[in-house]
Structures are given as C-alpha cells and as structure tokens.
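With one protein chain held back, the other chains of the complex are shown just where they sit.
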C-alpha cells in the first residue's frame, strides 16, 4: 500500500520524488509494483543500489529520509505501533513478523505516515507490544526520548486521516473520506476518538490519478498476477 | 620498497600472493611500481577496489591481513616505530608525515615486517614518539596490551635481518647481508645490538630475481620516470 | 582458507555441523534455498539460525527441526503473509521450542558489520521507545564519550558458517554479486567459514572495478547450483516465483501437508536439480 501510494505520487504530481526501499534501492522507479521491498524491479531502474548496512546507516540514520511509510497491526492514540505480537511476548496468541526496519524509520525519518485499516482490533487503547515509537505518551515525551524527526504526522486509514494534536500529540480525526460518518470512525476506534471541530472531507482521487493507479495495478497483475504488496 | 618487495614476490615465487593497499585495492597486480599507494595502476588490475572505510574495517581490522609492511623514521629495540616527529611533539625539530595506516596495521595484521635503512639515527635507544606498536616493552607486554597478531617478526635493513628474541622480544641480528660485518651492524645501531650465536648469511638474490626486479624498475621508469616509491 | 569448488552436499557435510550458529543470508534477492534444503537433507540439528528476514527457507528448516534458536529482525513471507512453521514453533513449540533473539533490520545490519569489522559490538541510534530491549538482553546501551548521548549497543554476529547465493564465480572461486547486494558481504566476512552457491561458473567475471566481489581466499566452498535461489530470484537469471511463494502459504499451513511436501520434494531427492524436477519447477519458466 505505501509502495502503491508513493509510486502513484511519482507518476502524477511528484515526478521528482526519490523512493528509497530498505533493500538498498535509492531512486527506485518501478514500472510495476513490487511484491516485496527487495524485488529486482526496484533495482532495475534505481539511481543506485547500495548494501543493507549503507541504506540503514548513511541514508536512514544519516537523516536523509523525509517521509517514512509504516504499516502496523496495532496503533495507539499516540501513533505508537505494534508489529511484533498479539498477546504476551513469551507466549503470543499471534506471532507477527516483527520489527523489520520500522523502529529506526520511526525514530530517524523526518516524519512518518502510517497507513492502516481502521478497526477496533487495530486501533487499540493499549498496544500488546510497542515495536516502534510514535508520539510515545504524547506532549513532548517523544522529543525528550531521543527520537529524531516529527514522528507520525498522519495516520491514513480506510475511513479518514488522523493527525496529532499540536500540543497533546493525540491522534485526532481531521479528515474523513466521502461517504464515511464520524460515528463509523468512532466505532472503529478502540479509544474515545478525538474529532477536529472542523472536519475536512478528503478530496476524492482525480480521474487522472485513478486511471494512473488502475494502469499501475493492471501492469502489476500482468507482471506477477498480483496487485503488488510490501513487507 | 615494500611495494617493490611484494611485487617481486608476486612475480617470482609467490604468484598467488594477494596484495592489498590501504587505498582499497585488493589483489592488485601492478605492471609497474606505483609512485603512491593510491595509483590507478593498482586499481586497474585488482580483483576489486573497495572504499577506505571498508579496507580498514572489513579487511585490516577484520583480521584478514597476513603480513603488514611498515616503514619508519625510527625503530627501537622492541620494533616499536616512530613516523610522527623528531624532537618534541608540540615543538618538533622535524615534522614527519604521521601515522597513516601504520598504527592499525601494526596492531591488526597477523605479523609485520619493517623495512628500514639501519643507522644510528633510525635505530634509536628511545623513540621521540611512539606512533605504532611493535613488541612494546618486550616479553609478553604486547600480548597484554590488546594488540593482535605477532607484531614485527622481521626487521629487514640494508645490513641484515633482525628478528625478535622468542622470550624477551628484543630485536636480534639473526642474518647478515654478504659483505657486511657484525661491527658495521653494531655501529649502525643506537643500542647495544644483540647478535644471534649462529648468524646466517642472507641468500643473495638469484639471477632470475634480479632480472625480474630490474625489468620491473625499468618498466616503472619508462612509465613515470621513477623507480617507484610508497607512502 | 582457499576456495574449493565442490558439490553442495560435500560443502554442507564438511562445513555445517550440529549445534553451530549458521546464517543463510540474502535480502529477498539471492536467498540460498538450495543450500538450506541440503542442510535439511543432511538433518542438521540444534542450529542457531541467524537471518534478517527468515522467510520460506527458514520456515522449512524450523519446521523440519533443524533449529533450536533464531536470531532475526523480520519473519514472514514477503507480500504473502505469515510463515506458519515459524509461528507454530514460537506459538506452540512444534516440532520443538524455538528460542528467539529479536532485533531490528538496522541493528542486525550493524551486528554483521561489527562482526566483519573485528569489533565486539555495534552502536545504533535506535530502539527509542521500543519494547524490544526489554525482551532481548543483547540490546544494551552505551554512552557517547563526547556528547553523553545514550545509544543502543549490540554484540557482533560472527556465525560459524555463512551461506549465500550469488550470480557468478570464476574458476578460482572469486564471487560476483550484483543488484540488491543486501548484507551478504558482511555476513561472509563475519563468519568463520563461508559457502557460496552460484548460478554460473565462468572464465572471467568481467566485474566492474568497484563491484561487490568476494575474493576466493575468504571462502570455504563455492558450489555450482543453477536456480539455487528459487523461489527467490537471481537478477539477470530468473525472476521471483511468486506463484510458489503464494502456494507455500497453503502447503505450510498444516503440519501434515508441510511434512508430506518436505518428505517428497526435499528429503526424497538427492540434490537441487532433482528437487526442481520433483517440485515441478521448470528451469526455463523462471528465466528472466
């Protein structure tokens, strides 16, 4: 999903965007969406392909990533995320894939965007495990923690967009997708969801954007029989 | 001089020797002697050329160098060397080039060979500055210091070859070049030189070795008007 | 070490022993599947397996009981979902309990780098706010002697054996990798012994001057295994077999279907070429 979003941006309004995948591809320009973050498609047209230590040390930790995209199994009201386990760590109910690149993307990118399906199971009052830092306990706790960057500046769900309150850093519903109600968003949230006094409606995709996205998915399906996914 | 020696070995009895220069060339096979350790000639026929951080971290500090060649302005009886200053560090009489790669070659190569002209000025009872470790204060002091490798196993001069005593680690004249006397060697040493009870005569170069070396120098002179030197 | 070009079965027999710490590396690209299968065939056990991204090959090794511990940073079937044998081992201890030591990618990369660099530990600006350090005693902290900042510190990884797959070797055993080079060079240089399987053995690597080349004298064995990375891919040789990766989800979901598949195609075959035929993987279909 982040890969589709970033490539759509590259193919529409942001042709100069530089896509960096943690597999080491810098300036990737995939013609079809990769099934994984290490597909050959990403290397093929990249500006350069560097080693894994280099991508994490010089490029991410070096502070050169403007926006980090993150997914999650669980997110809390401060945008902290869990991708490790559901249940107890030692005796998990569900063992999830784990951290991957997320903890350092979360604490070293200049800002992060979280893309996640909004449900009571994913929007939880308390994470089962804190894999990667968001706004920690809110307020200035993130800044004091040693994390760099602004943290999650947007959580984009299938229902709307949440952004952190400027002071408390609590995620607040600030935009809602056409056809979705505030009640639906509240019902899909495991805590008492804050809603902005003036709630924006997210702009629907333009015809050009939709066409570009559909072509991208069609090319991808032809190439490997799938609309494309990521780690 | 080390470069000429190593390349002579490669061109005669040790065709499989892997020459590594600190400029990042691994498996260099120069056709002419380089004027510096970073000449293009070294890169041209190398197995691979890596970055400076890689050569020092993965290859030297990683423990993959069997023999390190070192030069020096001063050496003491334990094979410690000075390439930094003559006189006081803050107000030097002669400012020398400095450490370069030597401190870590001296402490990370499996053994080192020092090549130096033997005079009272270079073979000193006390270094003006200790740049790179040899056998430290002798005995097991090197092993206790945290240095890895065997340290200097040979000091090769224009008069003969010195090797460390197995117990005290003091450099001992164990071989002498044809036509040189022990008295000459003693006179060229700033401390009371230990001499092995049975002193070997270094084997003169074979005709094939001499011819190879002369061809190498002739090719070098044609290429850049010099017999070749190193850092 | 002098590189020896030899059959994969011989390389595994000679260099991989029960109880060792073994890393099979390759980041999505060039995953050494054939070598993993050979470790399973030779029934190695009590291994501490190390890998940034345990995916299908580690699912197979764990499910077949080769491992007692796993050091990793992300375990899944990329683009597909969970790896079920890995989950079953952690959630239910089947076929045996699996001790885990869990890190982030950036940290694993640093740990291998420290190992390759002859350093005892690695320093990372990471794990801020994360619960991982609470569950992994190998994630400690260290203070910068200049700024006083506290950073994460973790121990070097120095596997007993590292196994990787690459595109080409020359007849001396020098190995060339291109495309997504991942952590392979570091994993090899950190190890006490290293085995490389390659698609091709050629007279001349024709390597660009600054290519990712691993010289023969740091390798223990080089083995010619075409399609040795299947179902992952080898840039310039064949693409990823996405259909297989998806099919694996179904094969591996239940213990019985998993065991039956492994018995038939891995245990029941003598080498990788026979495995490919048995599993119905056409050499040519995957050619890029």
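A, B and C are the chain letters, set down in written order, and residue numbers restart from 1 in every chain.
Going forward, a contact is a pair of C-beta atoms (placed from the backbone, for glycine too) under 8 Å apart; a residue touches a chain by one contact, two chains touch by 3 or more.
Being a predicted model, the structure only gives us computed values, none of them experimental.
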item: Among A:64, A:110 or A:217, residue touching the chain not depicted; value: A:64
item: Contact residue for the chain not shown (choose from A:6, A:43, A:96 or A:193); value: A:43
item: Residue of C:119, C:259 or C:281 in touch with the missing chain, whole complex considered; value: C:119
item: Subunit C residues that touch the omitted chain in the full complex; value: 118-121, 123, 125, 138, 140-142, 144-147, 149, 151, 153, 155, 178-179, 181, 208-212
item: Interface with the undisplayed chain - residues on subunit A; value: 18, 26-27, 43, 46-50, 57-58, 61-64, 108
item: Touch residues of subunit B, complete complex, unshown partner; value: 22-25, 34-40, 42-43, 49-53, 56-57, 60-61, 80, 84, 89-95, 97-104, 106-108, 129-133, 136, 142, 145-148, 224-226, 228-231
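Quick note on the criterion: only the chains that are shown with their structure count from here on.
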item: Rounded Å distance, subunit A centre to subunit B centre (Cα mean); value: 56
item: Centre-to-centre distance between subunit C and subunit A (centres being mean Cα positions), rounded to whole Å; value: 27
item: Multi-chain contact sites of subunit A, meaning residues that touch two or more partners; value: none
item: Interface hub residues of subunit C, defined as touching at least two other chains; value: 113, 185-186
